[in-house]
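A protein chain is absent from this complex, but the other protein chains hold their places.
Chains here go by letter, A, B and C, matching the order in which they are written, and residues are numbered from 1 within each.
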Amino acid sequence: MRIGVFICHCGSNIGGTVDCKSVAEESYAFPDVVFSTDTMYACSEPGQQGIIDAIKEHNLSGVVVASCTPRMHEPTFRRAVERAGLNRYMFEMANIREHVSWIGKNKDANTNKAAELVRMAVSKLRLNRDLHSKSFPVTKRVLVIGGGVAGIQAALDCADAGLDVVLVEREPSIGGKMSKLDKTFPTVDCSSCILGPRMVDVAQHPNITLYAAAEVESVSGYVGNFEVTVRKKATYVDWDKCTGCGLCTEKCPSKKSFDRFNEGVGPTTAIIIPFPQAIPKKASITRDACRQFTKGKCGVCAKICPTGAINYEQQDELVSMKVGGIVAATGYDLMDWTVYEEYGAGRYPDVITSLQYERLLSASGPTGGHVKRPSDGKEPKNVVFIQCVGSRDVSIGRPYCSGFCCMYTAKQAILTKDHIPDSQSFVFYMDIRSPGKGYDEFTRRVQEEYGAQYIRGRVSLIYPKGDKLIVRGVDTLMGGQQVDVEADLVVLAVGGEATQGSPQLAEKLRISYDSYGFFMEGHPKLKPVETNTAGVFLAGSCQGLKDIPSSVAQGSAAAAKAIGLLSKDMLASDPQIAQVDMKRCVGCGKCIQVCPFKAIKEVDVRGQIKAEVIETVCQGCGLCNATCPQGAVQLSHFTDNQILAEVEALCRF
Amino acid sequence: MGMQKELQAAIKAILPEVDCVIGWGSGPDPLHGAPLFMRSEDDANRFASGFFAVNNPALFLPEYKGKKVAVVVKGCDARSVGQLLSEGLIKREEVSLIGFPCQGVVDHDKVAAALGEKGEMGEVTAVLEEGDALVLTLRGETVRLNKADVTAEKCMRCQYPNAHIADTFVGEKREPVATADDFADLAVFEAMSLEERQAFWEKEMSRCIRCYACRNACPLCVCRDHCVATSRDPSWLTQADSVKDKLFFQVIHATHLAGRCTGCGECQRACPVGIPVLLLKRSLARSVEKLFAYRAGIDEGTPPLLTFTLEEPTIKERSW
Amino acid sequence: MATLRYLPLAQVPQWLDGLAKSYTVFAPAREGSAVVYRPRAEGSMPELTARPTESAKHVVFPRAHELFSFTYKADPAVVGKRDLTLTQPQDPTPTVVFGALSCDARGFFAFDPVYDGCGTKGLAKDVYYLKRRQNTALVVLACRTALATCFCNWTGGSPASREGADVLATLVNDGLVMEALTPKGEELVSGLAEAGAEQGAAAEASHTAAEATMAPVPGAPLDPKAIADAVLARFDDATFWQAESAGCLACGACTYLCPTCYCFNITDESNGISGVRLRSWDTCMASLFTLEASGHNPRTAKANRLKNRVGHKFSYYPSLHGGRFSCCGCGRCIKSCPSSVDIRRIVQNALAAANVKE
Partner (left out) sequence: MSVLEGKELRIVGFLCNWCSYGGADTAGVGRFSQPTDLRIVRVPCSGRINPLFIMKALLSGADGVLVSGCHPRDCHYAEGNYYARRRLEVLKGLLPTLGIDPRRFEYTWVSASEGQRWQHVVDTFTQQVHTLGPAKRLPDAPELAALAARLEPLRN
């Protein structure tokens, strides 16, 4: 092998504390090094040209650049050596800036260390091999999991770009949390007025297949070609026949069913269309509430249905499909606030959640938009809002800020005044967090124009007194003085958490999730909607709680990533993956057992069991390599021999 | 010799169903048994159980994959079988186990030491078992040895003398010798300082001849002919006659067995130059038992180093 | 017959210390449960009771030894130019093995023709081996008893064989009767006092007694040709070798302990700038032994490997080297085999099979 070594001064960044010239001289004695030099800026245009010229002039077959971190410029130099006709993997970097010149003060020690790092890089490079990507065809279809506003946005953007989209929604209708909201901050515009048309677009888009009342059963395969199975849950209504006329819901004799859409604010029937704007506008039977199922007789809906759509015998149905990319947009749930004994733990009917209050405010809600408190239907005059219920609370394991509660509480205080002009709102808060366009102005308006009284302090107790509730808190701005507020209605700004089943879905998708169940993005800054599993993207609150504008933005961002991915007919695989030496493999299966990506399978080679890496699934972590006792599985570019060569460059001879 | 006859009967009963029955026969001298592969009644008549049936027949099972075999197992052998099964290296339906209450086996090194100046083991012309004693004849004289003094260490701490998995169990189960492994052997070793231990290995490993009998006698070594010890790709070891390389091989073997080694001791027994190579594996077994409450070959489930839990309450990570 | 000399046991350490001034002295030492040949520590008494676990062959044929070392040095004047320097190792120093067994001494007879150009004109002589061989004197300690695993008498040896020895030492009462058998041997023992007639007779009696403990050769007189033919006749009998190798672990203990196994491997251990070319022991019991560069391996089954070991010792080697077995009957392969594989029994079974067929 003929290796060229280039020691970069990086101006004075390296040259200031490393004697680059002497490192270059020393490098010349390293194995297979036939050329070594120092250069002012290796990454600059002349610097790269110098490398290319040297490759050609000295017929180099491999290059080591000692400069900054490979996490920065490895791709740059790989492209450079490729331009000179070498395989891009015949290149190694020694990080003598971040790991040497910037952290060590002693020039002699730095110079010595830099030379050793070059020696390690040379030792490894001697064992590098040309690596070539494989290309494989992709399925131009995207699976979007979750039909809230983020998922809707992602689905529509993908569909508009010409991709097939499969949208899977757990509930009988898409719309998500946003569809439950009355108005949205900071514009106080009607939520359903802006979301509704988008929902209709989904229903009508020729490229979108919608599965509502359905969940992802399993995911296998890999980027470009996932195999997905969706479980369509039995609704006991044949949706092909259902016209959404709603006759059944009117005649259903079982009227005490929990109203999921309305957050239980009022009861509903056993057969429902969740809300007037539901997409799809189809009826479904809540089995636990239906007399046909609980008592074994009723059949009213079946009799009344003009199209004969009711089918009590309906079973769950599994649908399988192939998709090229996946967008997870599963949103959030409110945390279970009843852990708070001080707020009554659910005992007081007039202590409600913010989302329940949205339904009370909504014209399409059970009260027709008249705010009536649950206990006696009276219109409340004094409304107390308590923020940070289940947010920023280490004691219950919810240390994070939910992000949107300050804003919706302000909005709800404004709406309260709009609905009940003679009302007074009180808001107990910890800090007001309003860092968005027009947000801070909004929280100011609620206080200045709408007269909401903001009290900075925590509530320690709510207790009933007559038909009122006494809310006891402190006002920390008043020196910790105790404050008792007589409330007709208490609205808790309950924080969010990853929606139920998030970890299970993450496991199906082979993506990471944090300790709260939120999915992990690929990089907190640079890969906010990507995951570390190629082809799986994130949108909306499943990645971390966020408001509508951010969710929509992420929906579009995730769509852009999916569209970008599937814009090519063929994908190139990363060749830094594991490979099995079939001659050495004994078929013990330990690699298969540990592979986090199910990227190794058993194959039968002339009657013998062997392991085989599925090249497009392998992510190159090397766990199999470290597990295989006979070293039959080797991670290309990080083989045992390569790592051993680096160790031996330091520790042997 | 009732046990021997009963076992022979059990072997003969299963012979028609299997390719062969693996057990023990006699070796080149009265103190040594040898593995015996029985395919006929004649073979079964040569079966010899007892104090000299030291070999672990589980070693041979992976070779017979795809064929149905029966194997006579001591308690420790059954542990090896258990581990092979849990790792899927052999199939349960292909193996029939004949268990019996093991009374312990000989440690030849101890016999040699006990004989001392009286002669070498190879000079022993006859051996009789009389209760707790062994009566040896050599150089025309008889030497009485206390069986307990020449019993293998593993038997002295045996918790599982009765094969814990067996399709046929011959005889009455016996009481275990010990209820837990106290790793007293390690405690003895650890009375040495770190420097002394390093010097110990330096001295012991210096006589290693790199024959790899330790490895090949190990029933759980999966690599067999593809061991990294002799490969160049990957190349973990040089071929130099160095203590470093020889000790490193022992570390390789031991770490490959971490969480898998059942402590059968065949590696150490096989070593022709008597290097106490089991120590490293015992040390790892102790760690694994402490950290993961896992005893290879006994506890079901994935070997602990091939799995994980999100929280590891027993692992105290570096606070810095 | 040369003059017999006598060395009281108590004076053995002192005598060996004296030899150490001019020779590197190897002697059996007890280490753990093993007895191995070690460069002798000054003042120490060699182990004379238990027979060495290993043979003394590594003194002449080290487990791994440097053939040469090499270094590439970059020439700063010419881009890419490397100067290669080869360095020969130092010549071996004169060496004495004290306490070799007679089978060990006879074991070298299997090496000699192979490394001496097979006695054939034009074939290369192996200087690395020959230098050490010529530089090494063997003081053989006569065996006083035979072990159950001993069968030197099959191969023409005996417990007190003088073949290949430079000195034959016989333990009598509390001393060694030393008989120099070569000029090299004479040089070693010439300074010792002469043995008395009684001591000489005692030595002779010891030899006879030892001989008497030897198990007779089965079906004596042994016919080497018949054995060679019988083993060869089983060449295609896979069932035979599968049965014989059933208990074999395919480890290398037998070959590495064997005084006659001479196979080696050559590897370069290098860091890219410099390195050594090593010759190290290899074993036909390992699968890699026959791995070809193409990736093909003709001898993967352990049955075939065992067939090679037995076949080589009792048939192929004799056919090349005047009918002599490459086995000295020391029995170490049996004694130290973890599975008690008994090479004698394999040979006998081959003979039996031959008799049945014919």
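Throughout what follows, a contact is a pair of C-beta atoms (placed from the backbone, for glycine too) under 8 Å apart; a residue touches a chain by one contact, two chains touch by 3 or more.
Because the structure is predicted, anything quoted here is derived from the model rather than measured.
Trainee: If you put the missing chain back into the full complex, which of the shown chains would it touch?
Mentor: Every shown chain touched by the left-out chain: A, B, C.
Trainee: For the chain left off this view, which of A:Ala84, A:Val319, A:Ile470 or A:Ile643 is in contact with it?
Mentor: Of these options, the touching residue for the absent chain is A:Ile643.
Trainee: Quick one: say which of C:Ile273, C:Leu306, C:Ile334 or C:Ala350 touches the chain that got left out.
Mentor: C:Ile273
Trainee: In the complete complex, which positions of subunit B touch the hidden chain?
Mentor: Listed in rising order, the touching residues are 186, 189-190, 194-202, 236, 238, 240-245, 247-248, 251-252, 254-255, 258-259, 279-280, 283-284, 286-288, 291-292, 304-305, 308-310, 312, 315, 317-318, 320.
Trainee: State which residues belonging to subunit C touch the missing partner chain.
Mentor: Given the touch definition above, subunit C has residues 64-66, 69, 71, 73, 87, 89, 269, 273-276, 278 touching the missing chain.
Trainee: Provide the residue numbers of subunit A that touch the chain removed from this figure.
Mentor: Residues touching the hidden chain, for subunit A, are 26, 29, 69-72, 95, 97-100, 102-106, 108-110, 112-113, 115-117, 119-120, 510-512, 514-515, 520, 532, 576, 594, 596-597, 619-623, 625-627, 635, 638, 640, 643-644, 646-648, 650-653.
The working rule: only the chains that are shown with their structure count from here on.
Trainee: Hey, which chain is the most central one here, using CA centres?
Mentor: Of all chains shown, the one whose C-alpha centroid lies nearest the global centroid is B.
Trainee: Counting contact pairs per chain pair, which pair wins?
Mentor: B-C
Trainee: Suppose each chain is reduced to the average of its Cα coordinates; what separation in Å results between subunit A and subunit C?
Mentor: 70
Trainee: Once you find the CA centre of subunit B and the CA centre of subunit C, what distance in Å lies between them?
Mentor: Computed value for the inter-centroid distance: 30 Å.
Trainee: Give me the residues of subunit C that touch two or more other chains.
Mentor: In subunit C, nothing touches at least two other chains.
Trainee: Can you tell me which residues of subunit B touch two or more of the remaining chains?
Mentor: 226, 231
Trainee: Please output the residues of subunit C touching subunit B within their complex, sorted ascending.
Mentor: That would be residues 31-34, 36, 49-51, 53-54, 62-65, 145, 147-150, 213, 243, 246-247, 249-253, 255-257, 265, 267, 269, 276, 278, 280-281, 283, 286-288, 300, 331, 334-336, 338-342 of subunit C.
Trainee: Spell out the part of subunit B that touches subunit C in their complex, as residue ranges.
Mentor: 27-30, 32-37, 55, 59-60, 109, 112-113, 116-117, 119-125, 139, 203-204, 207, 209-213, 215-217, 225-226, 230-232, 238-241, 266, 269-270, 272-276
Trainee: Hey, which residues of subunit A end up touching subunit B in the complex?
Mentor: The touching residues are 581, 583-586, 588-590, 593-594, 627, 629-632, 634, 639-641, 644.
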